[in-house]
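Missing here: one protein chain of the complex. Every other protein chain is in place.
Chain IDs A, B and C follow the sequence of writing; residue 1 opens each chain.
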C-alpha cells in the first residue's frame, strides 16, 4: 500500500511593489511573497482530482488584489489577511502559510520620490493560519555582521586531524538568518516589535565577548527573549565566514591580525533555537 | 528561564576532488560535503565551553584525510565512515549527519584523462548516523525536466480572483529536487540502487499523462516505491516553471502552442512525500 | 561642451521557448535573447526625444512574433532575421546586435515528448547586422572541462613574493567561454559548422600536453582556426579553477596527487584571441 504523506502546494516568488504617493516621501513596499497550503489534498495527488485545488495563479492574483486595501500596516498583518482568505476560500485547507520578504528602500536626501534599495538586510515574516489559530515568526535575513575583536575560539578538543590553533582574538563574520516566534494568536504592532527586536539583536551582537559562534547565538538569543516578552523563542542560522590571517612571514613581513583573506568555502554553520523553558514553545 | 533548544553545528561547502589514475579512464569524484553534529552541546552555547566542540576545521581535515582510504565506492558508504568517525570521536555526539553532493564528470571521447562536467544534475546523499543505527537518503537535485504534451490542468475551482483558463495541453517544466529514504540500517550497493531509482524516475516522468504537478509527483513517486523495495518513501519538491503561450493575436499571428515565454517568477511550488503506508516511515 | 559618446540600447533576457510537435521527438528550442541597437540616437539622450526610439518592449514582441516563421534552422539565421528587421524598421539604426543563448534539451529515452535540460553548456551566437554587411560570432559558454594529467606549470620567474612550487603534473580545470568569428557576410549551415568547431575544441583540449593555460588556449585555438576555414579567429576566456593538492602529511598520510581541494576564489583568468595573420580580422 502506497499513500500520500506530508504535502503542501502554493505560489512562490510573487513580486509585489506598492507605492503610496499620498505620503511624503512616498511609501514604497517591496515584497516577495510565497503562499503554501496544507490540508486534505491527497486526492489531488492520487486521483489527479483538482476540484479542491485553488490554482496557484489564483493565489498570485489574490495577493495583488488584496494588496491595495489590506497592505497598509505590517507585512505580518497582511499575511494574516491572506492566510485567513485562503482558509475561508477552501474548506480542505487546514493550514495557510504566507511567507513574506520585505526589501527596504531609503529616501535619497529629502526627495519625496527617489529611493535607493537597501540591500543590507531583508525583513522576513512567516504567518501560519490554521483552523485553531495562528502563529507569526518574524525575522531578518542577509544581514552580514562582523566583530573585529572580542571574538575567541579556544579550549576545543585536539585529535589526530586537528591543526587549527587556538585563538583569543579572531575576526568573527557571519550572514545572519534569524527568526523569532511571537506568542500564539496575539496581534500586535508588528512593525514596532520588529524594530525593537532588531535593535536588541544588533546591540547584543556588538556588546558581547564571544567564545564561539555558539556562544554568540546564546548571548544574542537570550538578550532577545529576555527583553521582549512577546518573543517565545529565537532561531539563528549562522555561517562562520572565516577570515584567515595571511601568513606573510615568507616575505619577511609581520602580520599582527591586520591582513586577512575572506573565505566562503568551506564555512562553519551553527544553528540553534534559544527559548523560554517555562512556556511551551510555539514551534512544533 | 531561558534554555538552548534544538541545535546543530558543523562544516559546510567542503570541496573535495579525488582522482584515481589507476583506472582508464581516470575516475574523478567531485564532492561538496557538509557535516553537522547534534548532541549534548548546550553548554557550548550557554557557557561558551568548547571542551566538547570538535572544531569544524577538524571536520574538514577529517573529510580530506579519510578520503584516500575510504572514498572508494559510493558516497553513501563514505558518508557512513565519516558519520561513524564523529560518533566515535565525541561522546557528546548523538547524531552525525553527512550531506554530500556529487558532481558528475563525463569522459571526452575516449580520452583517459579529459572530462567535461555534467551540469545537468547533482546526486545527493544525506547519511545520518546515531547511537542506535543509521538512515540514508539518496536523491537528485538540479535536474530540469519538461513534458511537451500530455500535461493538463483543469477542473480547479474558480473564485472571483481566478483568471487562469483550463488547459488540456500545456508545457510542464520543473527543476527536480527529489530524495528517497532507504530502509534503515541496511547497507547496500548504493550506486546500483541509485541508478535504478533514477531510471524509474525518468521513465515514469516520461511515460505518464499528467493532470497536475501534484498528480505527477504521485505517479512518479508511486512508481519508485513500487519498483524498489529498498525505498521506504520518496519526497519531491517541484517548482512549476511556467511556460506561458505568447498571445500573438495583436499581430495577426496564430500561436497554437508553439511559442512560449519561459518564466521563473512567480512559480508554483509543490512538495509531497509518497510512502508505503504499511511500514513505519523512516522519516520522523 | 558635453556630448553623448558611444551608446546602445535594447532588450535583454527575452526568454523564448519554441516547441515543434510535428517532429518525433518534439523539437524544443530554448533561447535567451538580447537585442541592442546602435546608431543616430544622441537626441534621445540629450533631448529626451523618443521619436526614433523603437521601444524595447516592441523588440521583445518582435522576437516572439517572428519566432514562428523564422526560427526554423540555426540561431544565427534567426538572429540575422531579427537584426535585418530592426535595420529596416528604424532608419537611425546603424547596427543591430542580436545575442542568443541556446539551452539544450535531451530526449528522455525514446519518449517523443519528455526532455531533460542539458545544463553542461550553452551555445551562444552574436549576430551584428549593419548597413554594410553582417558579422557572426558563435560560441560556447559554461562548459567546465578538466585535464587530470598532462598539465604542467613550470619555468616561471621567482621573485620575493613567489611561493608557488613548479609542477609537472597538476589538474587543470576551467569554465570555458569561447567564441569564434566567421568570415564576414557569409551565410552557411551554422549548426553544422558549430558542431564541427565544438568537436575540434574538445578533441584538441583532450589530446594536448599543456604547459600552461596560455599554452592550451594556443593549442586549442590554433586547431580550430586550422581546421575550419570559415573561422577567422577564436577568443577564449578561461578561468584557472585551481585544484590544490591537500597536504595530509600532518596526519601521516601520503597524498600523491589523489586528494584535491577545488577552489573558485581566487582564480587565474587567461584571455586571448588566436587568429589568422594573413587575413584582416573580423574583429575591430
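What we mean here is this: a residue touches a chain if its C-beta (ideal position, glycine included) is under 8 Å from a C-beta of that chain, and two chains touch if they have at least 3 such contacts.
Please read these numbers as outputs of a predicted model, since none were measured by experiment.
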Chains still shown that are in contact with the chain withheld from the display: A, B, C
Per the touch definition above, residue among A:21, A:91 or A:131 touching the missing chain: A:21
Hidden partner chain, touching residue among A:42, A:65 or A:227: A:65
Hidden partner interface residues of chain A, rising order: 15-21, 26, 28, 30, 61, 64-65, 67-68, 105-106, 108-109, 111, 113-121, 142-150, 171, 202-203, 205-207, 243, 246, 248, 251, 253, 255, 257-263
Footprint left on chain B by the chain that the document does not show: 160-161, 163, 250-251, 263-265
Chain C residues touching the omitted chain (full complex): 1-15, 34, 36, 41, 44-58, 60-62, 65, 89-90, 153-157, 159, 161-164, 210-215, 217-218, 221-222, 225-226, 233, 235, 239-240, 264-278, 281
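Going forward, only the chains that are shown with their structure count from here on.
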Inter-centroid spacing, chain C versus chain B (mean Cα positions, whole Å): 30
Multi-partner residues of chain B (at least 2 other chains): 15, 61, 65
